[in-house]
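Only one protein chain is missing from this complex, and each of the others stays in its spot.
Entry: chain A
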Amino acid sequence: MAANMYRVGDCVYFETSSTSPYQIRRIEELNKTSSGNVEAKVMCFYRRRDLPNPLIQLADKHQMAQSEDSPVAMKLKKICLKTPIGEEQAAQAVLDPAIVAMEEESCELPVADGLVPKQRHQAKHRELFLSRHVETLPATHIRGKCTVTLLNETESLLSYLNKDDAFFYCLVFDPSQKTLLADKGEIRVGSRYQTEVTNLLKEGEEDTRKSEELETLVWTPEHGLTDRQIDQFLVVSRSVGTFARALDCSSSVKQPSLHMSAAAASRDITLFHAMDTLHKSGYSIESALSSLVPASGPVLCRDEMEEWSASEANLFEEALDKYGKDFADIRQDFLPWKTLKNLVEYYYMWKTTDRYVQQKRVKAVEAESKLKQVYIPNYNKPNPALLPTNNGNSNGKGTVLNGGTNGTPAMAPTLCASCQVTNSNQWYSWGPQHLQYRLCGPCWQYWKKYGGLKACLARRRRKWYAARVPRARRTCCPRRIAHIAALSSSCVPTWRGTWPRLTAAARARAPS
């Protein structure tokens, strides 16, 4: 079941509270704990509803206030942050240019079918905010996969709405700093960044570059030798190398058998040397051969692998155990007679040996706690918010909304608070207890996944609110905004930070 197999890198829904929408996380690591459970180290995506909405305005203000040179301002300028005007927008601040476009478009259109505003409403549920915040959650809380991609300007938001579990993001939210930045670097312009471009050489102008000063030829294909001849010469070089090892006392200790000598003489260093010899001999096999056996005896090429004694090798392994691959420390404390280059070369060759392979196996066992994927079966337990069936007549209490301004009866609980259907196989209690809202099955699913209501319920209620509260009062009371925000998502927002004090001031200055 590929669908239930979750891999590192997947974006997934996590359920951390039965009544809140899922949290959207990307799996960074999967670790087996000592108790046998799997923990997921995840990176957080935030929903629009999770953000403190004044943040957006602050970011916007910041952009205007900053000089052109501020990198933050520059970055922010690149994305179109729109100042929210009334709290209607403040509750769901418009951020993305594509959304802006969509809204403007929908305003121009004679909204007859009501489809466009609904899409606009839903598109907001698809926007996430990337963060660098990492947390650890039990993998069993995974509730499915989703995709999160950076919104590209060529894409329409509809392409996200038309796909289940598809989200986009444009901005990066830093929950600790409470900042919002575009996920975008910039190419800087100015003489400090660009190069001076070389001019084309003019007619007759001499190029001062001389290849001889820039390179040394070590091999040319224009050698007149056949492949066969080269191969033969390579075999001869190896033979000479084998014989040279037979003559060499130190080699005979390291390579007690002829077979081992031949293997040592077949390493790449001998082959490279052979090629160099050919080149230096002007590709004359004869003269190359004679330089393989100079007066001093047959040529012996040894790389680090062969050069090192058994005790040095042991020291190295011991050092590697102690210091890891800090070769400078290894050299200083264990093998001061070697150079760093000796150590690095030896290290990469040592990795081909059995001893390394064994060590790797040990490591592999240790690394077993790190998983690449995990299987999480579908979660079938009923949600506590699921209402017992045939429970349609508990309404009629006529709850009054708080706020101290005006009251209004809550919606009839038999209706889905979102889509208004009266028939559903399942009903879920939703929202603050005393309001007794309920959602039909599909709307509940939508709520869990997208963190909002399918239909634009909040809008209706805000209209109600707008009709009763004078505009002036609305615009300068952050508590009300919080109240509206809570209403529009009808649940305690996940954001639990205090509203920044700046907000009120910022809002007061905001054009309305």
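Please note the rule applied: a residue touches a chain if its C-beta (ideal position, glycine included) is under 8 Å from a C-beta of that chain, and two chains touch if they have at least 3 such contacts; residues count from 1.
Throughout what follows, contacts and distances are computed from a predicted model.
Visitor: Missing chain's UniProt protein name, "Mitochondrial import inner membrane translocase subunit", "Ubiquitin-conjugating enzyme E2 G2", "Molybdopterin synthase sulfur carrier subunit" or "Histone deacetylase"?
Guide: UniProt lists the chain left out of the view as "Histone deacetylase".
Visitor: Given the contact definition stated above, which residue among A:Asp207, A:Glu286, A:Asp321 or A:Glu368 touches the chain not shown here?
Guide: Here the residue in touch with the unshown chain is A:Asp207.
Visitor: Which residues does chain A use to touch the chain missing from this display?
Guide: Against the left-out chain, chain A lists 7, 9, 130, 147, 149-150, 152-155, 159, 172, 183-189, 192-204, 207, 209, 211, 213-223, 227, 230, 267-269, 271-272, 275, 303, 305, 324-328, 340-341, 344-345, 348-349, 351-353, 357.
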